[in-house]
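Everything below concerns the one structure shown next.
Showing subunit A:
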Amino acid sequence: MGISEVILKVDHVRKFFGGVAALNDVSFEVNRNEITAIIGPNGAGKTTLINLITGIYPPTSGKIVFERKTISRLKPFHIAYQGITRTFQNIQVFHNMTVLENVMVGLHTQTESEFLNCLLHLPKVKREERQVAEEGASLLRFFHLESKSDWLSSSLPYGEQKRLEIARALAGKPKLLLLDEPVAGLNIRETEEMAELILKIKKMGITIILVEHDMNLVMGISDKITVLNYGQKISGGTPEEVQKDPKVIQAYLGEE
Partner candidate 1 sequence: MRNRFKFMAPFTQKKETLFLIIFALGIVLIPLFVKNKYYFMVMNIVGLNTIVVIGLNLLIGFTGQISLGHAAFYGMGAYLSAIFTTTYGFPPWPTIALAMIITGMVAYFVGYPSLKLKGHYLVMATLGFSIIVHIFMVELDQITGGPSGFPGIPHLSIGKLVFHDDLKNFYLIWTFAFLCILVSLNLVNSRVGRALKAIHGSEVAANTLGIDTDKYKAKVFVLSAIFASLAGSLYAHYITFISPRSFDFYYSIQVVTMVIVGGMGSVWGAFFGAGLLTVLSEILHVTEKFNIIIYGAILTLVLVFLPEGMVVGFYSFYRRRKVKTLIEKEGN
Partner candidate 2 sequence: MKRGLLIILVLGFCMFSSGVSYGAEPIKIGAIFSLTGPGAHIGVAQRNSVLIAIDEFNKKGGVGGRPVEMVVGDDESDPTKAVMALRKMVETQPIVALIGPTRTDTGMAMIPTLEKEGIPTFMHAGGDVIITPVRKWIFKSPYRAADAMERIALYLKKHNLTKVGFLHASDGFGKDGAAIVDRLAAKHGFEVVAKETFDMKDVDMTAQLTRINARGPRAIIIWTIGPPMGITTKNARALGITVPLFQCHGGAEPIFFRLAGDAAEGVMMPSTKIVVADKLPDTDVQKKKLVDYIKEYETRFKDVPGTMVAYGADAAYLLLEAIKQAGPDRAKIRDALEGMKGYVGLSGIYNLSPEDHTGTTAKDIALVKAEKGRFILVE
């Protein structure tokens, strides 16, 4: 493997919740245009890590650097503007909006009309609206959701809601996309489709962090894997290296 550029660096990060350490001194790096998986048993701190990277809460100590910029004290919306978007473990599509509108919200960082312009519906807003609607529609085509674009998102079946959430995250033209358990609850066929989709996204030049329990998926598509247990990083490397690591086998694979 050639020399790859580091896009995200997690540096000695700790996170305490009321004295309990959810993450304890975790460091790892993510290379540009790779798929990096984070795995570990339940309660290992995977989702906490994603929440820290996307700024849901700040780390207790340590820092997170994205493209040479420290982002660990930024608010989530700032981080979105830096080019990081995500999906959620428990789907967070906007139930009160249509499928198309959901994706259009995803385009928020790509547009700039503010209150006053919108109230008066200035020509600029009109232009932007048209552009946003078109881009949204083309994204929906990419995700095979175009026939349901004016459905209320809550009326979509589960698998399609998952796809919609990814579409929405992708709309923000991220450099780094974080997927929190994208195939949880999907059947085998849907999981295969999702794997293809993730690889397709990678081909678009987007770096991906993947939190997942499905080992077949993780081993199949990841370039690198970081393994967490009880809030600590216990292993890291290529899928082959990780699979051989006795610590991982003991802590994780041994369980199953």
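By our rule, contacts are C-beta pairs under 8 Å (C-beta built on N, C-alpha and C of every residue); 3 or more make two chains touch, one makes a residue touch a chain; residues count from 1.
The candidates were selected such that all candidates are chains of the complex that A comes from, given by their letters.
It should be emphasised that the depicted structure is a prediction, and the values quoted were computed from it without experimental measurement.
One chain among 1 or 2 touches subunit A in this complex, and its number is 1. Subunit A makes touch with candidate 1 in their complex at residues 54-56, 75-77, 79-81, 85-86, 88, 92-98, 101, 104-106, 108-109, 111, 113-115, 118-121, 125, 128-129, 132, 150-152, 154-155, 168-169, 172.
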